[in-house]
Each structure stands twice: as structure tokens, then as C-alpha cells.
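A single protein chain has been omitted from the complex, and every remaining protein chain is retained in its original position.
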Amino acid sequence: MYGLKSDLVCDLPSKHFSVEDYSKGVARWCPGCGDHAVLNNTQKLLKEKQLDPAKTVFVSGIGCSSRFPHYMDTYGFHGLHGRAFPVACGVKFRRPDLDVFVITGDGDCCSIGAGAWIHAIRYNMNMTVMLLNNEIYGLTKKQISPTSRIGTVSNTTPEGSIIPPINPIQTTLGVSNASFVAQTADWNPAHMYETIKAGFEHKGFSFIHVIQRCPIFQLSLGKELATNKDVMHYMEHEDGITVSEDIAKTFKHKLSHDPTDLSAARKLAMDTDKVFMGLFYRDENAPRYDEYGASNLGYTIEQKEAVLDAEFDKHAI
Amino acid sequence: MYGLKSDLVCDLPSKHFSVEDYSKGVARWCPGCGDHAVLNNTQKLLKEKQLDPAKTVFVSGIGCSSRFPHYMDTYGFHGLHGRAFPVACGVKFRRPDLDVFVITGDGDCCSIGAGAWIHAIRYNMNMTVMLLNNEIYGLTKKQISPTSRIGTVSNTTPEGSIIPPINPIQTTLGVSNASFVAQTADWNPAHMYETIKAGFEHKGFSFIHVIQRCPIFQLSLGKELATNKDVMHYMEHEDGITVSEDIAKTFKHKLSHDPTDLSAARKLAMDTDKVFMGLFYRDENAPRYDEYGASNLGYTIEQKEAVLDAEFDKHAI
Amino acid sequence: MVDSVEVKEMPPEQNSKAVVIGEHIVEIVSDSGEGAQKCGQSFAAISAKMGNGVWTVEIIPAEIQPPARSRAGASGIRIRIGSKKITNTGNEADLVVALNEQVPYGRIDQKAYHEGTIMLIENKWRTDDSEYIRNQYSDALVDFKNRGYKVLEIPMEEECLKIVKNARKGKNMWVLGMLVFIYSRSIEKGEAQIRNIFRKKSDAIINSNIQLFHSGYDWAQENLDFQFDIPVIESDEELVVMSGNEALAMGVLASGMEVCSMYPITPATSASHLLAEIFSKSGGLIHQAEDEIAAIGFAIGASYAGKTAVTITSGPGIALKTEFLGLATMAEIPLVVIDVQRGGPSTGLPTKVEQGDLLAVLYGQPGAVPKIILAAATIEECFHFVILARKLAEAFRTPVYVLSDTNLATGQQPFPRPKIKKDWFAPPIDQSPWKEDVKPYQWDEKTGLSKRPIPGQAGGQHTVTGLAHNRNSQVSYIPEENQESSELRSRKFASFQKTLNPPIINGKEKGDLLIVGWGSTLGAIEEAVGLAQKEGIQVSSIHLRFMSPFQPGLDDIFKNFKQVMTIEINYSDNKDNPQFTSSSRRYSQLAWVLRARTLVDVDCYSNVEGQPLSPNRILGVIKNKLGIK
Partner (left out) sequence: MVDSVEVKEMPPEQNSKAVVIGEHIVEIVSDSGEGAQKCGQSFAAISAKMGNGVWTVEIIPAEIQPPARSRAGASGIRIRIGSKKITNTGNEADLVVALNEQVPYGRIDQKAYHEGTIMLIENKWRTDDSEYIRNQYSDALVDFKNRGYKVLEIPMEEECLKIVKNARKGKNMWVLGMLVFIYSRSIEKGEAQIRNIFRKKSDAIINSNIQLFHSGYDWAQENLDFQFDIPVIESDEELVVMSGNEALAMGVLASGMEVCSMYPITPATSASHLLAEIFSKSGGLIHQAEDEIAAIGFAIGASYAGKTAVTITSGPGIALKTEFLGLATMAEIPLVVIDVQRGGPSTGLPTKVEQGDLLAVLYGQPGAVPKIILAAATIEECFHFVILARKLAEAFRTPVYVLSDTNLATGQQPFPRPKIKKDWFAPPIDQSPWKEDVKPYQWDEKTGLSKRPIPGQAGGQHTVTGLAHNRNSQVSYIPEENQESSELRSRKFASFQKTLNPPIINGKEKGDLLIVGWGSTLGAIEEAVGLAQKEGIQVSSIHLRFMSPFQPGLDDIFKNFKQVMTIEINYSDNKDNPQFTSSSRRYSQLAWVLRARTLVDVDCYSNVEGQPLSPNRILGVIKNKLGIK
């Protein structure tokens, strides 16, 4: 079947990569920024999977979070605000041999990027997507984002925001052909690692919602969530995302959730009081647009010439 | 409370309007095009509600369906492809006295307009939205739309489309602050009339999904749906959209659905074999952005001067 | 009542009395959906296959479903046929077939006919059930006569009904038969053409259409008292005939590009339609994106990770792609951008011709965004320029624009069958290890050129960014680095210009007036200039293919002419209107850029009537400019 990476990795270099092989420069996020944890766990995953840095592409938009590719020693594409998805889809379309990751922020994905986001979910191309949601615009210094909670005081809403936030998980689950939806948080690196890993292993558009703290502009997030054990709930299931027992123990609340049950997933996502960590939904059979993209690779110039020639024949006088 | 139209209609003209008062020119859609029925029912509703044509605004994008405002003798804004929502939101923002309608197509709304659509749902401004979904690009002559079913043969997909269609009802129900979601079809004018009416009466963003036949470029839609009584299901509920008994009788299948039950609504919307007519969901308490827009109307020049003066004081040397 | 031209018996020997003419312009007009375009295209194809020069232009109604029998509904086709090569749509039509008497008014509004134009009109309306229509019909015929047209009433419906039940379907083939007789075309080629266009249909359908065709032919032979012949100048050259959009699609195929990412928009979309049919069989794919922004983003992603990709659009799409176009130049991503221009501004005149995107394409992006822009002047160039654009995009690591327009897009024209060259096709992408000491932007100091690392190349890892960056693709805010990188990016275009020749002058190297044109007006301008030269007017013309950077040598050419002006299809303020002063007058787009570049007082004639410019109109402009009556 086309699209299966295993057909194409025969030329994987034999070198063993260390975490350093995936790192570049010093990450320029504020101390305490949740983005650091995502970077570390991602580098760790690449190492565990021994991904070839030359065959790995990180695509992002614009925002604090979108600086991410600059700190990876892989190929990277730090493009335009809100436009990571179309670029990433273009990269993957004809390159089944590349591993594609998308890093996006809540403004980048859910505000200016909303249209591209919806369609990327539907295309279900094989890529790992991390939405670093700090519920605020970081890079431009504290304006509300569509994911900011009601009442958020920001530089453009000094009296507090008034419309309920977009719930990225709910929205994703509402789009046809969604195939992998999970949630994790920056302050639980072990859980995050397993989640990114599960996303990477899923063949399709793996949407990982990362609750990300921004100690500079969105203090409440960290205060409310990272510290309140009553809010966080761990979703258990044999087909879900399994974490070590030690990590599982850190959750006060657990529940069983079958990730093939879309309705149940949507119900959980609706809950505004609780935050569910792990896998909401997975569908391994959703059609993939990257398989279409890879369906007619490798035509020779002679073959192309023949088609062109035949077409000229049709137009010949 | 602000936003209540009744405060502002005191100057409603006493003239009685007939359907002709809402009509302009000859609608230039193909014979058999479902858009005609939407036009007729909308004009009928305006007459029943005796809306002042001068205080009614139809906003659209670009597409066959988006020609709609040209056939209304009200104010109209036939803008850009995919951008009806931002314009309509701008119109409504400071004009609680205007009745705003949005007419959009499946390409206009779900493809190029997807980002604006998601956000318009969330803003929940008081307006009546009709998505005329013919599952194809009409005006540009038969290219697939994101709502086209798998296998749709079009001029850009001669071998058939391969990704499942966007389900506009499901997608809308996945966005926070959705407040009214209903479905009707062009070949059931009486049902359509009641649906548009219920949408108009709802105070908020009333999203009406109209299944619309395009006999020119999307024959299958009409053939499959309009003729197959087994597919169409009528949703009954005392809080739903009620139609006359005669009309209700035309439905072979009925079911009871409580429009306050979001999870149930989503489940129905997921069903790919059946089509449910009527009201999926209504929430009368969802916060409305147009109420915010109308919250500080009518400041006098003197009041503004005073604020400006005070601001100068702060910057004075 | 109208006296129409009397219908007389014809002598039996075909062709014996046919009047030999050098060329004719034929129009077929109808309500939309009556098959006029198929009829006209077949007629053009038959003529082209006989070896005639042809040029077709579609007549597109204003509305998708205009009322029947209305001037807004005029739908159809114009075919100009000649013994020699035809390069443009010509002046007024010589012969018109009208399926009702109202649609010609849509064309009369556009001054498409002249005194003496032969008008062959469906006569069924004379006996229509509706008195209103009967009156409309006879009024129109009186009016047509007053306008000096030669009107013939033709019983098309009546004759067709002898063969088929529904005359609406098939009447076009009856008309084709009639035209084949009138212009002494080959009956065999006509039959073959019908078999070809209906090849996917049942035998029954094919046969009934062939019957209709013969019926039209026979009726004409029996009833018309005139016949023309447009002899062919023999040539051994193999020709192909196609529209500009088809040529673009085949150019994409021939360039070896494998990804075309687009969003439908008139008049660009049909290029993707042909491409969709042939692309997947040759290792390429069309991606219909969710909008134009995503379309170009996807193309950029595909280009970045593979062979150069192409995006095809028209004005409103160019507007939406603005931000990504800036990124592609800044990050030096090769890309082909095809803009099939339509009438603007805004949604404008979607189905009409305009050359209105030049300034937007040149200057649309904030900041310094130099670029290569090619403008095709013929359908043949639509094909070749896409191939060229792909090569330039890769060589100069930059987006390359190909401008076409509605005239080229929907017109049909024969041209020499291109001899396929292997080096047209993009080679496989480089996946060899990246040389260690080479930076991702290893700008050559002189040329600004550098080689791009493609994902998969070991050691080529870097992060592309639209932020100011240095040779290592690292974000840099150092003042000198931004100055230097901006200058190096600019040098690529100076380097490219050095490879170009000055434009060729059509006519003498000195004179009273030089006309400068670009795009689809080539044929009409050269025809008009030719006519003027024959009248002894000292006028020459040049036609630019490279809009950015310009071909060199313009100053040298201009200085040999007393006056220089552009002729374009876009907006300029009318110099003769006193409301516009020399400090406010807005020039047409190429004229404006030429003024800045050459400091010559380049004047312009242009309009936004949405129509191809006719040679006569241009001739008038030339004479007017030189004060000749």
C-alpha cells in the first residue's frame, strides 16, 4: 500500500542519533514557559524513534510557540501566521518518506488559522500536530485568543472578554474525518511524552492539544490548572494512551474512555469543569489524503513525454 | 436590555408590505434550482413579519446562491467569496435595529469561508444564516466542494473525490456558543418556511442548513434525496420546529428530538444514512456579541469630547 | 414585415460559384445551453484541420442563467478564419448565425457587426405562439435591416424537427452543416469532427447528429445563393490547436511539475480541468485547496520539499496570495504562479478580458519583493512560458509569474506542434548529502544565486523563515545583515536581466510613434501597425514578454521615436477629459512602469470595456495620436 513509510526507509542512515543531534541553539522562551517541555519531549521522541533529522520537517506559523523549528536540528519551515497547515500538507503530499510535525499556537491555529485547521483535519494527512495552547497571544504581548476564557483581561479586552472560548478538542471532534485527538499538559512531561508518541505512531492527522503555561501573560492558567488536582482527569483504556503506573498515580481522578467512541469523546470534551488527559478519539481507517498524494510517484520523463505526446495528438490538426 | 429590537422599532412605517415589496428583478438561477424556493420562502417570511425593507440587510459572499441579495428589494451586500460573515457581523455590531440575513453557499461557507464561519458561530450575533448547500461549486461550473460526497466526479476530480465531506451541521455543533442549528430542504417549501421563521425568531446566530438541488451540476443530490422517502426524517418536539399536520404527514419517518440536548443533536448529525429535518439544537442563553456591540451606543459629541479632553490631560505636560 | 434576402436556387456544382475571400469572421450567438460554442469550435477545428488560420473567442453571457432571448444572454462564439495565420479576434463580424433575434443585440452593444454583415436568423419566432415574441421578432428584423445588415431567415427548427424530436439539442450540428457549406469546408472532416466530439456517446446520438449536419449542409446548398471559399496556403508544418488555458495545462505537464495547487476561479479554472484529466496519468496531481491562501501555501510546501509546484489563479486569488508571495520571495522558494487575468477591480468582470494585474503582481507585497514576471502574448507562449517559468524558478530560487488573460484563456489558435524536449521536464530532486561547508543561503556575491537544500538531503537541515535571516537561515536583526541579504536577493534579478535580449522591433527602428504592448493584444497591435505602415504611417511596435525585470535596451529603442505609447486593456484616465490634469492623470499599467524606468513621456491608450481590442480600433488610436484623420 502506498503511504506506508516502511517501503521507503531502506536508506535510513545507520548512525545512532542522540538528543543533541536534534537540538539547535538555545530556546529563547521565557523561563517557566511551557514550550520548553514540549521541545524536550519532542526531541526525546525523535531520539527514541531514531528519526533521521534530514527526513524530519517541523512546520510552524508565527507566535512564541512557532519559533519551535528553529530549535530543532531538522528541516524546519517557520512560515506565516496561521498558515502552518497548508504548508505542512504541501510538504507531506508527495513525500511519504518525510516525517512531518506541525507546531502551532492557539491564535495561530484557532484564530487566523481556523479555516486551514478545519480542512487539515479533514485531509487527515499523516502528520503530528501540537497545538500549544496558552490561551493568550504571547508573541504580541497579551491580547485575547479565541481560546481565552470568558472574563480574560488583556490589552485589547481591558474589561474582560465576553464570548465563550473555542474548545479546540470539541471543534476538532466536530470535523469529519478527524482521526486522532488527544490532550496533555506541559507540567506533566511523562504524560506529554506518551501522548506525542501515540500521536506520532498514529497514521493520520494526530491532533494533540497541549495545555501550555505562559507565566508572563497568562498566569491564571498555570495557577488554576497545574495546581488543582481536582480538575485533571486521566482517561484510561487499553486502546488509549498508557503511561507508567507512577505517572498514572499522580492523577487523583481517572475514568475509562474508549477512544473509538466519538459521542463519548465529544461529551467529555464538552465538560468545562474537568480536563481530560489522554486519548479522546482515534480512527485508524479514516481516508488519508497523503496516500492519494503518494499514489502516482516516480513517473519517468519518458512516461510523461508519452502522455504529453498523446495529448498533442488529440489537439493535432 | 440592549439588543432588544423592540426599543428601536418605534419608527416602523405604518405601510403594509406585500411580497412584491421585497422582490426585485427576475431571479437568474437555472430552472429547477433550489435557490428559487429559498428566495420565495424568505420573501414570504419578510411579509409575514412585515419587516421594514429599509431596515433589513441581506449579506452574501460569491456563488450562484450569493446572488440572492440582488433579488431582494432590501439593503444588500454582495461582497467577496467566503467573507459574508465578517461583513454581516460588522453590519450588525452597532445596529440592533437592523435585521440581518446571511446567504452563503457550501464553497463560500465551508471552504474559503471556514475560518470566518467558525468564528461567526462563536460570536453568536443575532442574524439568520442560510447555507444553500448543493454540494458543488455552481457558479464556477462544477468543481467539488468540501461538502461533496466521496466519489463525486467533478471537473477537478475526474476520478472522483476521496475525502469524506464536511458535515456543516456537525461542524457547527462542535463550535462553542452555537445557539441554533436546523436543517431543511428546498423541495419542502412549507418545512423550509417554518424553519426560516424559527431561525429568524431565535435571538442569536441561527444557522439553517438548506439542502439545495442544482440540476445542472449536481444531479445526484436531487435524485437521491428529494425522491427517497426513506432517507428523510422529521424531528418532532414541542420546542422544535412545528409544521402543519399535512406537511408532517409527508414524512414517512419521524422521531422525537429535544433541541436542548447537544449530545443527541450531534449523534443525529453524525448519521450518514438519514437526513433529519428540523431543529437540531437551540440555546437561548448563549452570550451574544451583538449585545456587546450595542452596549454603548448613542454617546453625544460632548461626551466624547470630555473623554478626549481627559485623555489629553493625562498626556499634558 | 421584413423583406429578407431572397432565397434562390443554387447551381448544382459545389464551389463553382464560391467567392474566394482571404478571411472572414463568423459569430454564432444564442441563449446559453444551445451548443453554439460546440458548433463554433467544431467549425474552427475543421477549418484549422484544412490548414486555415483560425482564432476563436467565446462570447460569455453576463449571468449564469440570463433570461432566454435577452441581450444579456448573448452566448456563443466568434471564429476568425483566414488563408494566413490569424493572430487576433479581428474587427466586426462578417457573418452571424443567431438562434433568436434578441441575442444579437448583446453583440451590437459591443459594436461587433458592420454594415453588410450577413445575419442568418432562426425563423421560428416569426410564428411563435406569443404575440409579444412575434412582434419582437419582426421589430428586430426591421431594425437589423435599418442597420444595414443582410438578414436571412432560416428555418432551422423546422428542418431539425424533420430529424429529431427536440430541436434544441442538435440544432447546433445543423448550423455546423450549413456553415460547412457556406465556407466550402470538407464534409468528411465535418463528419469526423462530429464523431470525435460525441465519441463518448451512443451510436444513435452520433448518427442523428451526423444526419442533422447533412441536413444543414443540404438545406444550405439548395437554398442559399452565396458561398465562400477561404483557400489554404499549403504548409508541411504539423499544427496543434488549443485554447490558452489548455496550453497552460499542457505546459505544466511538459515542465515536469507534479503538483498544481489551486482554487477554482474564472477564467483560470478550466486550465485545471484539462490538467485534472491528464495529470494523474503522468505522475502529477491537482490539489483543489480550500481557498487561495491554502492553495499557495500548499504549493510552497510542496515546492520546498520537492519539485517546483504551480498555483493557478486570477485577480482576486492573486490578492489573497499576497502574503505568501512575499514569503516565497523572502525565503527563496521556487514556485510558478499563473495569473489568468480577468476584469477588475474587485470581483469586477469575471468573464471579461483585462490586463489589470500587472501593478499588483509587481508591487503587491509590502517590503522589497523583486520577481520574474513573464507575460504570454500568444496561446503558443502560454505553453512555452510555463516550461520556462519552472526552469527560472529553480535556477533563481524564486517565484516566477506567468500572466495570461481571458482572451488567451478561452481563445483557440493553431500553432506549430512543439517538439518535445527531455530537458523541459524537471529532473528528480536532489537527495544527495548536502556539502558540509555550504550554507542554506550560500549567496553568490555577484549573482545572488544559491542552491537550496531539500528535505531529505542529509546535512542540509535548516529552518526556512520569513523573518530577516542570514546565510544560515538564522533570524537576524543586525542592520548590515538585512541590508546585505536584501541586496543579494535583489541581485538575482539584475543577473537574470543580463541573460535577456532587447525586444524585437516590429517595423522600422526609427519613426514617429512606437507602440508598446504586452499580453494578448500582440496580434491586434501588429495587424493594426501593419495596416498603418501600409498607409505610410511611421509607426513601429514592440511587445514585451518580460515584465520584470524588463528586457534591456528600452531606452535605446525609445529614443528613436518621436512618441511612445502603450496600448493596453486596463484602466487609464482619459487625457482629453479636462477633469484630469497632468499631475493627477492615472496611466495604464505598463505605461506607468515604463515612465519610471525610462523617464520617457510614455502615453497610453487603454480601456476597461472587457473586450479584445480590434485592429481597427488600434489603427484609430495610432492615427489619432499622430493627428492623422
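Letters are used for the chains, namely A, B and C, taken in the order the chains are written, and counting of residues starts over at 1 for each.
Basically, a residue touches a chain if its C-beta (ideal position, glycine included) is under 8 Å from a C-beta of that chain, and two chains touch if they have at least 3 such contacts.
The structure presented is a predicted model; accordingly, all values stated were derived computationally and were not measured.
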Chains in view touching the one left out: A, B, C
Touching the absent chain when the full complex is considered, from C:Pro104, C:Gly190 or C:Gly343: C:Gly343
Of A:Cys30, A:Val231 or A:Ala248, the one touching the omitted chain in the full complex: A:Cys30
Option touching the unshown chain, where C:Ile81, C:Leu327, C:Ile542 or C:Ile618 are the choices: C:Leu327
Identified contact with the non-displayed chain, of C:Asn172, C:Thr378 or C:Gln611: C:Gln611
Touching residues on subunit B - with respect to the absent chain: 13, 52-55, 57-59, 69-70, 72-80, 83, 85-95, 97-98, 115-116, 118-119, 292-293, 295-299, 301, 303-305, 307-309, 311-312, 315-317
Interface residues of subunit C (partner: the chain not displayed): 62-63, 72, 109-110, 315-316, 318-320, 322-323, 326-327, 329-331, 341, 343-352, 354, 356-357, 359-360, 362-370, 446, 465-468, 475-480, 482-483, 486-487, 490-491, 493-495, 497, 549-550, 552-555, 570-571, 573-574, 577, 579-587, 592-593, 595-597, 599-601, 607-611
On subunit A, residues whose C-beta touches the chain left out of the figure: 26, 28-31, 33, 62, 64, 80-82, 111-112, 114, 137-141, 143-144, 146, 155-159
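As a working rule, only the chains that are shown with their structure count from here on.
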Subunit A-subunit C separation of Cα centroids, rounded to whole Å: 44
Subunit B-subunit C separation of Cα centroids, rounded to whole Å: 38
Rounded Å distance, subunit A centre to subunit B centre (Cα mean): 32
Junction residues of subunit C, two or more chains touched: 280, 290-291
Sequence positions of subunit B contacting 2 or more other chains: 111-112, 114, 146
